[in-house]
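A single protein chain has been omitted; all remaining protein chains appear in their positions.
Showing chain A:
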C-alpha cells in the first residue's frame, strides 16, 4: 500500500505567476481537463492559462477548490458559499471571472457570474446601465434610428 500522494498540476497565469494545485481542483475547468487528457503526462505538468491574470486565477481556483470537494457538503451549504463568493466580487472581478470561466470552460462559475451581472442590470435604463458598467454610447443618432426602424416593421 503506497501512501496516497495527491496528483498536482501547475497553472501559470498570464502575468507569469505559478499556482500549484491538486489535479482534481484544476479539472473543474474542462479546458484544463482536456489539456491533461491530451497530454497524457502524469506529473509535473505546467499549464499556461492565457488571458487570465494571477488575481483572477487565484479567485477562480478558490471556486474550483470548493467545488472539487462539493460532495463533502450539503447542497445548501454550497449554494450559500456560492452566494457569498459572488457577493464579495466587485464589478472588475466579476468581469474577469466571467471571461476566465468562459475561456477555461467552468460552467458553474459562468452561470454564477452571469446570474449576478443579470441581477445588476435588471430594471435599469440604458443610461443607468452605461453608468454602472462604464460603457460609452457609441451609437450615432442614425444607428439608433435604424434599431427603432427595424422594430417598427413588426407594427406595420
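Here, a residue touches a chain if its C-beta (ideal position, glycine included) is under 8 Å from a C-beta of that chain, and two chains touch if they have at least 3 such contacts; residues count from 1.
The rule we apply is simple: contacts and distances are computed from a predicted model.
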Complex member absent from the view - protein name from UniProt, among "Protein CBG24664", "S-phase kinase-associated protein 1", "F-box domain-containing protein" or "Ribosome biogenesis protein WDR12 homolog": "F-box domain-containing protein"
Contact footprint on chain A, counting only the chain that is left out: 14-15, 53, 91-92, 95-96, 98-99, 102, 110, 114-115, 117-118, 121-126, 129-130, 133-139, 143-144, 147-148, 151-152, 154-155
